[in-house]
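Data block below; observations after.
All protein chains but one are shown at their positions in the complex.
So that you can tell them apart, the chains are marked A and B in the order they are listed, and the count of residues begins at 1 in each.
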Amino acid sequence: MIPFSYSRATDANGAIEQVAGNHTKYLGGGTNLVDLMRENIERPTALVDVTGLSNEITETPDGGLIIGAAVRNTALASHPIVRARYPVLCRAILAGASAQIRNMATVGGNILQRTRCSYFYDAAGSNCNKRTLGEGCDAIGGFARYHAILGASPSCIATHPSDMCVALAALDAVVLVDGIHGERRLALNDLHRLPGDRPDVDTVLEPDELITAVELPQFSLASRSTYRKVRDRSSYAFALVSVAAILNVKDGLIADARIGLGGVAHKPWRARKAEAILRGGPATIAQFEAAAGAELADAQPLQDNVFKVELARRTIVAVLEDLRDTQ
Amino acid sequence: MQTSTHLEISRRDLLISSAATVAVTGVAGGAIAQSAGNDMVQTSKVSFIVNGDIHNMKLDNRTTLLDALREHLHLTGTKKGCDHGQCGACTVIVDGRRLNACLTLAIMQEGRRVTTIEGLGKPGDLHPMQAAFIKHDGFQCGYCTPGQICSSVAVLEEIGANIPSHVTADLTSPVALTAAEVRERMSGNICRCGAYSNIIDAISDVGGMKA
Partner (left out) sequence: MNIIEDAKQAVQGLVQGAMAKAVALAPDSWMPGGEPDPLIRHQHGHVGKPLSRIDGPRKVTGSATFSAEFPVDGMVYAAVVFATIAKGRLVEIDTRSAEASPGVISVMTHRNAPKLNPPPVFMSSSKAAGGDNLPIMQDDRIHWNGQPIAVVLAESQEFADHAASLICATYEADVTLTNFAVAIAKGTEPSLFMGQPLHNEIGDAEKALKEAPVAVDATYRTPRHNHNAIELHAVTVAWTGDTLRIHDASQLVAHTAWSVAQMFGMDEKQVVVTSPFVGGGFGGKCLWQHQVLAAAAAKIVGRPVRLVLSREGVYRVVGGRTLTEQRVALGADKHGKFKALIHTGVIAKTPSNILPEPFIMPARSAYASETMLLDVQAVELDMLANTFMRAPGEAVGTFALESAIDELADALGIDPIELRLRNEPEKEPTSGLPFSSRHVVEAWKMGAERFGWDQRSVKPGLVRDGEWLVGLGCATATYPYYRMPGGAARITLTRLGQATVDIAAHEMGMGTATVQTQVVAERLGLSLEAITFNYGDSTLPGVVLAGGSQQTASIGASVIAAHRALVKELIKIAGNDSPLAGLKPDEVASRDAGLCKADDPSRFETYASILERAHRDEIRVEASPPDPLETMHWSMHSHGAMFCEVRVNAVTGEPRVSRFLGSFDCGRILNSKTAASQFRGGIIMGLGLALMEETQFDERYGRIMNPSLSEYHVPVHMDVPDIDVIWTDIPDPHTPMGAHGVGEIGITGTAAAVANAIYNATGKRMRDLPITLDKLL
């Protein structure tokens, strides 16, 4: 870890003012940033602790929720409104990491956590375009079980590891951002990037931009939502594949469907092709299969993760079936 | 479905090509690419309460809560098993919430109350969970044990506070104390000796769970 200065911010303006340049980073729970600093992958010379920012969860007049960026993962998952109306979000958070880490992790930090690609983590011994652009990607041709099957590029095949974000993607969450050049609202789905030829850039945020809150739209529909995570051990493991789904069936027809996929891409993957097929169609297994198949038709797996295509297909279908049967 | 060919380079090909290379250079530490930045030591004053005692310290900003406890306060009951949040050996309770002391900086703890294994009980004056671990043989080598015990104490409180978990079937009813709930909640504490079954017995005993 390189030496760094440390300061605390209590509000967004204070935090943004302290951003001295490219080498300053906001510090949430630290569960990802401190780890990456220890590995010399992140090398900020200044940290601005933003855990003092809003940790409130408030209902909007139109029935949505505003979640402060400093809300801890556990607090969010425990909130009565989240449990009642947004089970997909609650379950996604609870499927991630461990209770200890969820007690520390903040909403802002969870969204901006970086990939767990083991070549990315091996700063001393492996090549990685995400760490050093142009160096090459050792994951290609190496161990790629946890890597992307959708939207990858020849320069990076990493996945975004967050569970929470998969639910936020399905929920059409909006991220409230503030920075030197003012505030903006970004759909979570537009926040994370695909790797393309710039895998070193994870998101569309500028270095000075601070996540201040996440807004969930009003969503009674969300109560028929769930999250399913498939992993190599029963707990405390990242997703091989995960599915966040929201389904609304009326008279046997699908009124609305939203699906987020985790473990399959460089960003939380919104399965829009599948959704398009589902919407208006019959809530039958054949329809679910057609939808999943359409989404995964573009999959480009590697030898190590070919299985994920079938796994994702089956998991999507099973989750939809489950939601239909509990309508 | 199609298997991508442009990404796939077989391991065999690479092996052959690297075997043919006579001289390659590499860098240990991966540090030369970027300047080390300001190499000045950066320290801060911080004070927090550990097991009831207030400690005022001046620490390197890089010092984690774990190293502050172990190396500066000589409270070595809290263990280091990975330093990456991957094992739970460093679990302590801060302001009533358990966390991994290895992933949090000491300077972030200003004004907080930290409880470590030493604060739960001492030989001769054990916390009920510590006594239950002995009774049910909830450990072997004892290295993961302080973390397991801090987590166990917290798990019962979290269930009492109606915090849900991954295995909670009904998110809107009060959470019940069941073996599955305890197992899931304890999964952030790895025990290589495999004392898991006995730990569940100890927690069930203290928590008054019906068999």
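Here is the rule we go by: contacts are C-beta pairs under 8 Å (C-beta built on N, C-alpha and C of every residue); 3 or more make two chains touch, one makes a residue touch a chain.
Please read all numbers here as calculations on a predicted model, not as lab measurements.
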Touching residues (missing chain, whole complex) on subunit A: 1-3, 38, 40, 116, 118-119, 121-122, 124-126, 138, 141-143, 230-238, 240, 307, 310-311, 314-315, 318
Residue numbers in subunit B that touch the chain omitted from display: 11-12, 14-15, 18-32, 36, 39-41, 60, 62-63, 67, 70-71, 74-87, 89, 116-118, 120-124, 126, 130-131, 133-135, 137, 139-146, 149, 182-184, 186-200
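Basically, only the chains that are shown with their structure count from here on.
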Residues of subunit A defined as touching subunit B within the complex: 1-6, 8, 23, 27, 29-31, 34-35, 38, 40, 43, 45, 47, 49, 51, 74, 77-78, 80, 83-84, 87, 90-91, 94-95, 97-101, 103-104, 123-125, 131-132, 140-142, 152, 154, 157, 234-236, 296-297, 299-303, 306, 309
Contacting residues of subunit B [partner subunit A, same complex]: 1-4, 6-11, 13-14, 26-31, 33-34, 36-42, 44, 60-62, 64, 83-85, 88, 91, 97-100, 103-105, 107-108, 110, 151, 154-155, 158, 161-166, 168, 171-172, 183-185, 187-190
